[in-house]
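A single protein chain has been removed from this complex, and every other one stays in its place.
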């Protein structure tokens, strides 16, 4: 089969590789739609460590091709969505509810649940092997198209969990820093949870327009405004929840400074190096802020829950799929996505 | 001033009574809009015990007329919304977060927070005296009209808290039994909290139509359908949360039977006599259902939070204010509301 | 192998049956210690439905005898504790945290997690087959003896979860109705969670003595006292949490009447027929009580957590193992346990 294989910093492309086979508890899924994620860019740029030879990609929609021994309740030909995180359900991490810290049968493992395109072969390919298939194959309701569900695998699950981890309550004021794919989904998540005032922050016109579309009541362009001061003014003293979805010192610190006393910072960004927590912002003197870092939750229960929102038309992320490429044109797709050209938010890849 | 005074079962009407004065910590509010609540019907019918001589009513919007000693941050002339529940904030109940069980400075007191039109003079009058004013006067943003906020005082706060107490999560399936004023707000609450499938149940065409308008994806008429079976079919095994908003054995039991194993019944109805909890429905064998009974939360923080939703246009309850009367025509208003004539949902009263 | 087989109401006893073999994902465990549970009495008396031919028992400690394909991280000879509930970890129920409502790969199933000695062969035998072994085998630290951990499988997990579901907070007043094996563990649970006043209720001197030993500050004998009035007096108005661990109308209703406004009833008892919820007790007028029914949580993470408490000497349930029998004397053991003779709390069975 053809697949996009990582070969070291800056080197990747379509290769012919062997089609995988399902062992006990696994499934082979024929990919019908996948995407490129910002994390994939980190990988090909050498900023996130992955073994050469790895097939990249972790946002899969497809059709069951083969089922290993012990996987029940599914049939070859079933259309399925699989989360970017594929928890085993049977380790200490999973059994205590930390699916993203899955230890594959044993204890907790940092990032353990994220395996596809990271520690095992990924989804930018014709076929993918899914571990712990029983916990991870979410059947797609017939009335939903691939395009309607593919973004649930990662960015929607992550972004919405940013609102959930932030503990957004009915009537809260929420500010979301950065309106890239995950930030836009966090904005949608804040809306889904009943925030009364949602403020989207970015420096890109296109993204701010999408922010409005997905639920922001107000958008702020950090190039033109003192965002912290404006959030304080709009909220009458500070946001209940700030969601950070970029991963820089500046957005992190601004998010913290936007909070009311006792507010919560929900952090989704991927930071590199050291973050500085300014004393006065963190603790408001002695304070009682909360900072919560969340990794995408996965598993078929999560995917089913999110597909329900698409079915009832409470969540429509199809506008974010701004571009589409065949798998053979993956180089072009990475180039466009990496350079953020042509108003791209997400690119779809069709094997 | 003129006020609607309860004089014993079946007896009430407009009388001239003395205008109240504010003592320390209190405020006098000139009522500009109030309503009749289903509980008021229970009172005049002798089904809920209230002392003769009591002015009825507990959903007030008005203008501050006088402020007692020690109330700070307000001015005469401020437009305010006051919750049906007026917690003191300083008793064991309030300090532990049970505002509806306010003990007026001391311990917990069952229903203690509900005083207006119950244990002290109410709001179907030209003026009302508000105890613990500092905790209860919520300033109305200038851009909001009285009609947009009056229903937040009780039915919206109660109905939405039904969804909150039920612990509705993103993607949940929720069924709401009875689509009267509170049930309709519970439906709106389930939508605000991100339910993916909301099923409204009633036996009245008008109310089912309102249910759709406020967020129900599906409506079921119990006169024409086996509701429990249909909910189980639609949800693939049972609702995550059932909200009961009527207060009868039948709706309570049906709500319980609609739940998936481990689901939550949020109970808002006012029951009389004994409820039977059928063993098989309650415990699903041994089960782990939750049953949560919620009384309207109050206080200015709650009111501010709900007004925020109106400001951002996430909550519009004005269609529920189907009729409007002058205070002098209160008899007519009670008759229409009590007989549920002319598609009435809520009646506004203007002093 | 020898096993205690149920043959219909009133009929059970030791038989020679075939030793089980492990299929994929399963393990065979050689039982070194098990017990008789109150539920087993319900089974042999025909009060809880189980198929004839079923081996009874669900509280196992033993040594791994055989491992099926795909079970990793264990070796034959490992000493293990297995919870009474054996969740799969991979269904909608498990993935959303409702391990006791495990659907065995699919959706929620009422009581689905309880399989041992219920829907599959149980533990009063020389060997038992454990499904979903990866999620359920909890290795026993070498310094702990079988007697120290066997009661964690069911009664400790259930009783302590009664305190957890009740949401006991530091400084709460908690009343526990019935001080049988589960009630005693609920008493221990309330103490572990930091209750300040724990009131144990029973009508048996021996059990009240054990209640004091496990953490009750005060014990009440319902034969001699008006328990509800005394709880209200001791707590200054009502308990924060009441735990019901028997399953009768009287204990359920008394537990509800003992609560302060806004308190929580945590229900562990197994009821038969219909329960009556008196209006005035349930809703305290309109009230906001919570009623939570909890079934024993299971899984190796839970077992590990509880064994940690035994290791640090915060939990010692060995005094509750009042009697011990060889498997061949199981009839005698059931007789003693069923008649509650000789101060029996729990009986140990040694194959």
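Which chain is which? They are A, B and C, in the order written, and residues in each are numbered from 1.
Heads up, the rule we're going with is that contacts are C-beta pairs under 8 Å (C-beta built on N, C-alpha and C of every residue); 3 or more make two chains touch, one makes a residue touch a chain.
Remember, it's a predicted structure, so these values are computed and weren't measured experimentally.
Among A:46, A:236, A:319 or A:343, single out the residue that touches the unshown chain.
A:236
Of the residues C:3, C:29 or C:173, I need the one that contacts the missing chain.
C:173
Out of A:76, A:110 or A:229, which residue would touch the omitted chain in the full complex?
Reading the full complex, the residue touching the unseen chain is A:110.
Residues on subunit A that touch the omitted chain in the whole complex?
Subunit A touches the chain not shown through residues 93, 98, 100-101, 107-112, 114, 165, 236-238, 260-262, 267, 270-279, 282-295.
Considering the entire assembly, which residues of subunit C contact the chain that has been omitted?
So the residues of subunit C touching the unseen chain are 160, 164, 169-173, 189, 191-194, 196-198, 217, 304-306, 308-309, 311-312, 314.
Going by the touch rule given at the top, which residues of subunit B touch the chain that is not shown?
Residues of subunit B in touch with the missing chain: 24-25, 69-70, 72-73, 87-92, 94-97, 99, 105-106, 132, 134-135, 299-302, 304.
Criterion: only the chains that are shown with their structure count from here on.
So, what's the distance in Å between the C-alpha centres of subunit C and subunit A?
Between these chains, centre-to-centre, one finds 40 Å.
Among the residues of subunit A, which ones contact at least 2 other chains?
304
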